[in-house]
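Below: one structure, written as structure tokens.
Removed: one protein chain of the complex. Kept in place: all other protein chains.
Presenting chain A:
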Amino acid sequence: MSRQRSLEAILSSEYVTIGELVRITETRYSTLKYYTEEGMIPFEQEEEKLTRRYKRDITIKQIERIKKLKKFGLSIDELKKELKENPNEL
């Protein structure tokens, strides 16, 4: 198992892993995995079984947007529709 990066290292890097996103955004791992599988947060992956990488600043803003919309009262299906129709609104 690889060593965990420090929070300072994570916050200064361009790409983060899903585990690091869990630490930064304090969102459940299973929730972030679900958002990833549903295409709600963008990621990069060189090959099928390699680790997925997320662009730190864009992904954090997207997760905050999702949280805000959910608090506002949107269901998961409505959230997906909103993100699909307005992908660049961060």
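Things worth noting here:
What we mean here is this: contacts are C-beta pairs under 8 Å (C-beta built on N, C-alpha and C of every residue); 3 or more make two chains touch, one makes a residue touch a chain; residues count from 1.
Note that in this section contacts and distances are computed from a predicted model.
UniProt lists the omitted chain of the complex under the protein name "Golgi phosphoprotein 3 GPP34" (options: "Golgi phosphoprotein 3 GPP34", "Pup--protein ligase", "Amino acid ABC transporter permease" or "ATP synthase gamma chain"). Residue positions on chain A in contact with the hidden chain: 27-28, 30-31, 33-35, 37, 67, 69-77, in rising order.
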